[in-house]
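A single protein chain has been omitted from the complex, and every remaining protein chain is retained in its original position.
Let's turn to chain A:
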Amino acid sequence: MTAVQIVFLAVAALTLAAAVMVVSLRRMMQSALALILALVGVAVIFALLGSGFFAVSQVVVYIGAIAILIIFAVMLTQNSMSPEHSQMNPGFLYAALGSALLFSSLVFILSMWVGFYAIPVNLDPSVDTITVLGLSLTDPQGFALPFEIVSVLLLAALIGGIYIARDHHRD
């Protein structure tokens, strides 16, 4: 076992433990903080996979924006569900059973696939991935159209979010 493998196993175990805490803790605020821990773990996995750019994006977008937004929503709606009552739907055992079955069957199917045991190729050090990614995002022959559509989607979400969350009774 190399050092990278040990780091990966430790981070993966931490992330999965945090994810289990996200779906099982009764207090929403603790659940949101566990979500931040899980997102940090995913950022470390991104860095281990050789994409520092997406590791930083993960920290900025997910932890800096999405997790903070979720914490704000938790604080705004704090007194609506008391933590003494169960946070689970009545049939949650079926959900757990179904998830576990799907997980094990997918792992079983993947284990029969040759690519499952792929060894990573060394990245070409002369190619700067971020430069190529940036160029292909603005290249009309590449991904300029999806990039623009995503920006329109973000604008629509921005306007829609402001409109929906506004207090319509007060004005």
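Heads up, the rule we're going with is that a residue touches a chain if its C-beta (ideal position, glycine included) is under 8 Å from a C-beta of that chain, and two chains touch if they have at least 3 such contacts; residues count from 1.
Basically, contacts and distances are computed from a predicted model.
Novice: The chain dropped from view, which UniProt name applies: "NADH-quinone oxidoreductase subunit K", "PH adaption potassium efflux system PhaF subunit", "ABC transporter ATP-binding protein" or "Predicted aconitase subunit 1"?
Specialist: "NADH-quinone oxidoreductase subunit K"
Novice: Determine and list the chain A residues touching the chain excluded from the picture.
Specialist: Residues of chain A in contact with the hidden chain: 2, 4-5, 8-9, 12, 15-16, 19-20, 22-23, 28, 31-32, 35, 38-39, 42, 45-46, 48-51, 54, 57-58, 61-62, 65-66, 69-70, 72-74, 76-77, 80-81, 86-89, 91-92, 95-96, 98-100, 102-103, 106-107, 110-111, 115-121, 123, 129, 132-133, 136-137, 142-143, 146-147, 150-151, 153-154, 156-158, 160-162, 164-165, 167.
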